[in-house]
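Every protein chain but one is kept in place in this view of the complex.
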């Protein structure tokens, strides 16, 4: 029965490719689109149909999933010429996995509703390795009935699903808050390492203690990268981290909540980018904190 | 042989009592002092000798351990009348477990050196349950030879020992940075919960995701307390949290490092205390963040 | 010769009305538009022609001035149906006095260029009393030749003109920075008063000293309002102050500069609005600072 669900998957970047492949391997019928068609070829060899436009990919879809880099790309693929929105059948669902603004999520919800389509925001947490291993954390929000229809898809890509609420944008709010929590760990390490280095204490020593105290892979991973100064090649570039913290701050503007730590992180990342670290990993803010401490 | 080491233990608060008991149970000969003698009685029943002054406790000690509430209490017990410093034999070691300032640690090191005594700062990480279960993280700093002599004591109270450096105050720098890392989690949750509540998302939903993402007991514990508003009775009072973040800021002043997130946390805690939450748990800064968001 | 210049003036709010009237009294031929036509009547009695749409007002204009509340209003009046842009003759100039975003200024420059029209951003500094007395500070930016053509207009509304640069949006950058400087005085007073009140010192005493030290009417004016708690009716509402600080932060995003004090002011204003002070004067952030200090 699952196999009878037609899925369109638009956006085959590092994450999107792995998620699409898991859907395919779970038995869904897949039509894929990517601006650079080369990335789609390996999926074709596993049975996906390659479409030459978003519209073509979506024409017979029950569900169209998007995993695009940002608001602009999403807007263009969904609402642009030959886009998803005008091609998706009435009654079908658009499920946006991308990290987009709460504002755009609300706009998409409205645009799809006008067309008699459903819309869900379904951001995910996890790095590419998690995507590959079907270990993503999946956070859908939107009308409960639509979420229920898409559950088999969530199960095919993730290890756990948490419903954020009945309005799609709420999932995006959760996503930006989650990213903030991670960024906050990065910034905390950055600042503590700077203080400790000025006190003659090795970051690694501190990291060992923090690992013992927190017991978290997030701390172990980023704490080590920052302690060793492993910032290139970037797992997640600082420019992207900056983009994400701006999405967070934009959400806070909308709901009227002060967010002082997000402000600190934002200022730090802006400095990093302004000083030429945009393409380094986002945990390279540790370099910025060190520099500001005169190291 | 261990049993032949004489230990003085000064300060039998919640943590000190449990640590002293573990030393006793590990076979060390213990002389204890506490301002309120009642707290010492249970230890006497297990074989400790109760002293009526710090000086009396320390007179025959090989090692004198202190676990006192703050700088003032430590100064008085160590350097005051009938104090530790003037009674401890030459060649013996003072091992300060308390969370004290790096400045006081440097002063204690000098005072003991003048008297031909050794000094180690040996702060610990862990809550009372960890102290009870010999599961503390022990962070000594000071002359390596002294640290070696005290290792059996560290093993008797903790699950892991991390040497911070050759100067005692470095351990205190590590301790205040570690506390900062925890406080930073509290503040991050406080702010994210406020944003999410204004977005109509339940803190518990977010907490579940964060637990899935971070997999850390620190997140699980404080995240739940903050989500449920369980702030009384305090596990660790906000006034104490504020004291600790001030120690951190004082250390940063000494080493000349900016510390913007510690500044944010400090401002938050000052507000909490100023608005009457001093006796609540320190994770009650979540209430402050909520209030500032108009909740 | 001046009188032979046809001016369209769109937006007759408190500031716009007074500016338009000064243009009229300086001898310019004026066609005015305001959504609420009543506000235009007094100008009609002094010789202005009342237009029933932005387009009608601009049809024969040499220069079209706009003084609208924000980006949205400006976009609609300029680019909406029956808007300024499609009606203004080729070769004529649109001069936007409103406090708008640098992003919108760039977009307007492009839109007008496409239509063969000129565009200047010409924000002003000063309260209504200054507008009434032709005492505004006028800050034009854009192509120098256009600025030269408009100088007689600047002279008719202000006491001094400062050219910000050859690109229109630069004037908007200057404007948001100037507003930031004023907001920064408000926030400084707010925080210092809170500290001093907790120290038992009267804000007024401090204000007298600051007046003696700074000798600035801005300090005298806002310092007194904040000291006396005179927040209603608002001279400039907190919601508007918040809007302005957001424009500032948006500009900083564009040019990639950290702006920590603007972040602090933003957080403060968000709190004020979230706690119900949106309609009070923006210097009511002093109330927020006092509250956060437990007063």
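Order of writing sets the labels: A, B and C. Residues in every chain begin at 1.
What we mean here is this: a residue touches a chain if its C-beta (ideal position, glycine included) is under 8 Å from a C-beta of that chain, and two chains touch if they have at least 3 such contacts.
Fair warning: this is a prediction, and the values are worked out from it, not measured in the lab.
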item	value
Interface partners of the hidden chain - shown chains only, full complex considered	A, B, C
Sole residue of C:53, C:76 or C:188 that reaches the chain not shown, by the stated touch rule	C:188
Selected from C:75, C:132, C:167 or C:279 as touching the chain missing from the view	C:167
Which of C:10, C:150 or C:252 contacts the chain that the document leaves out	C:252
In subunit B, positions touching the absent partner	246, 252-253, 256-260, 263-264, 266-268, 270-271, 273-274
Positions on subunit C where the hidden chain makes contact	102, 125, 137, 139, 159-160, 162-165, 167, 169-170, 173-174, 177-178, 180-182, 184-185, 187-189, 191-192, 194-196, 198-201, 205-206, 208-210, 212-219, 248, 251-252, 255-262, 264, 267-268, 289, 292-294
Contact footprint on subunit A, counting only the chain that is left out	260, 270-271, 273-276, 292-294
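Quick note on the criterion: only the chains that are shown with their structure count from here on.
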item	value
Chain whose Cα centroid lies nearest the overall Cα centroid	A
CA centroid of subunit A to CA centroid of subunit B, Å	39
Multi-partner residues of subunit B (each touching 2 or more other chains)	260, 292-294
